[in-house]
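Just one protein chain is left out here, and the rest sit where they should.
Moving on to subunit A:
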Amino acid sequence: MPPKERVESSEQVLQAVILADSFDERFQPITLETARCLLPLCNVPLISYTFEFLAVAGVQEIFVFCCSHSDKVKAFVKQYGKSSNMKIHTIVSQECMSVGDAMRELDAKQLIDTDFILVTGDVVSNMKLDKVLEEHRARRQADKSAIMTMVLKKASPQHRSRAVGDGSLFVLDQSSKECLHYQPVKAFKSTRQDRRMTMGMEIFDKHPEVQIRNDLIDCQVDICSVEVPALFTENFDYQDIRADFVHGILTSDLLGKTIHFHEVSDVYAARVRSTQMYDAISKDIISRWTFPMVPDSNLQPDDCYEFRRGLVYKERSVVLSRTCVVEEKVVIGANTQIAENSVLSNCVIGKNCIIGANVKIDNAYIWDNVTIKDNCVVQHSIIANGAVLEQEVTISKGCLISFNVIVGANTTVPAYSRLTTLAEDEDDDSDATLISDPAVVGATGRGRSFKEAEVSDSEDEEVDPKNKLVNRLAFDLSILELEHQALNDSASDFESEGSDSEVDTVNPAEELDREIAQTLERAFKEGHDIDIAALELNTLRMASNSNFHEMRKRIIPGVLRNIDLTAKVGSGNTVKEVLARWGPLIGKMIHDEADQVDGLFILQRACAGLHGDISQAQKLFAPALRYFYDVDITEEDSILGWYHSEKSRQGTETERKLRDVATPMIEFLEQSSEDDEDDEDDEDDEDE
């Protein structure tokens, strides 16, 4: 094996570019103090996994792009480079704000002269790239316009190693291995743009058979040709490699470039994109899916992990007390001590940690030099270097405890807290002193809770806050749903028993609620014409891809809410006046018989919902029902249908009483149509 220096640079030196910066803030406040790529993942810095992955691929020269905390990255790379036979260069560029900027910089410096591998500094993968490279080169030989090969890994959409909310939809041609269209998928499709995919029809001219797939992990391992950086320079507005570059290239008619893909199965590949992914990938490493990149292969030169049954990895110098319980899936770093009766499960503990007696640690990631005193409980959280938990501290799930935070005795840190010791205003480097927040870290603690900087800059696209939330550690989608139900105004109470509040629909529903409420309010206030109001509402309906039922569910209560039962005649707010003025709007939302029945159910619920007291509610319900009948919003048959249906008899007491309110009217209706309807009576009898 010749030493690498001897390799002539004119020969094909395999080069790789690592983007060590993630250009996002998901690990804050921890990443305020160190670079993302240096965060320990199973006690090994993240970027080591990427280096290892590239080394296995036979890469000889690596360029590491970094901007934030570049000094730390540089120092690490220097240290790493000593023991590695790859040439590793660090490129620091402070004004680099995105992948696009990094690529433009790369082009400007002319560092790359062959096809290269582009990865981010947070890739964990055990795949071998030789086949992909071979394929890419062969394709380049045949067709110069094939500029990029993306490596995609197959995994079902709900897979734990897929970043929630960072999905991507690919349109692929299996025969030519060409990617035809790309669309990012968000967890909450709040804007119209997110919900639709527009694809050029001309794709089908050249590709008779295409696949549209959502079962691929995009771990952003790309084989790029030299033209890629140049293309970024040409299109100076490209930021993201996928959303802008791939999308741009594929939709451009002028460039005539093609992007290909290589699908891998039976190997591991994932990116630590968020705290949620950090959790998932740590578990994958512990469960050995990344083999041979597992703790007991000792990626770092001075590590010496041993594998034990139950997926426990322990350094030789760990001191375990006799009665402590190390359950399964645990990694314990060098010189860590664990005292009596502590229970560890599914967790990673760094080097030189001291863990007291009766501590319970589950699902947590504890980094180096952390002290946890007696009787603490830590659940599903990340605790960074040097943090101290005094006695009887409870860390609830989803917390990020940043460097050197001290949590005072007998404190409970609430779920999803983010604690830091950095002073409030980190922008100006004036030595602002830290004001500890005793409410969060206890009386003797040190630290404050970190608030995410509001993205108020000229970000052209607003990010749905919920899409940010889903990436968090220990995030549970059901919580989000619960929160939403609490937040939603009374409208959501009307959701029928088939409340299909799926994750996807929660958000549009809420959006629709708000929009309709606003439209109605505007209409009431400004006295819009019925037709205009109906038009506006219909537009909303189409925009949100909703149906008339959803509209009725919101509009009927909306109108009823406008009624003031105590108002005097002439004020415009009595039942009659409001119905006369706005009733037709409801009519616009009701078409066939099914709609009419449905409308009545909604009316019943709405009245009961607005006024819990039956005497109030019936004052609203009776005239409204009468009105519906008079102006033929609902026909006789529908009213009867509603009255006799099982559903109208269910619900709250007020709702049931409201049905009784309608009885005189029903009797009247039934008398008038006695001749042709006989079977009604039977049902009435059963009712008694």
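In this text, a contact is a pair of C-beta atoms (placed from the backbone, for glycine too) under 8 Å apart; a residue touches a chain by one contact, two chains touch by 3 or more; residues count from 1.
Methods note: contacts and distances are computed from a predicted model.
Hidden chain, UniProt protein name from the list "DNA sliding clamp PCNA", "DNA polymerase", "Translation initiation factor eIF2B subunit beta" or "Vacuolar protein-sorting-associated protein 36": "Translation initiation factor eIF2B subunit beta".
Within the set A:Lys154, A:Lys451 or A:Arg649, the residue that contacts the chain not displayed is A:Lys154. The chain not shown here is touched by just one of A:Glu95, A:Asp253 or A:Asp266, and that residue is A:Asp266. Checked against the hidden chain, the listed residues A:Glu328, A:Asp362, A:Glu392 or A:Glu577 yield one contact partner: A:Glu328. Screening A:Phe204, A:Phe236 or A:Phe291 for touch with the missing chain picks out A:Phe291.
Although one chain is not drawn, the whole complex shows that of A:Glu52, A:Asp194 or A:Glu390 it is A:Glu52 that touches it. One chain of the complex is left out; on subunit A, the residues touching it are 1, 3, 52, 55-56, 83-85, 126, 154-162, 215, 265-268, 287-292, 294, 297-299, 304, 307-309, 311, 328-329.
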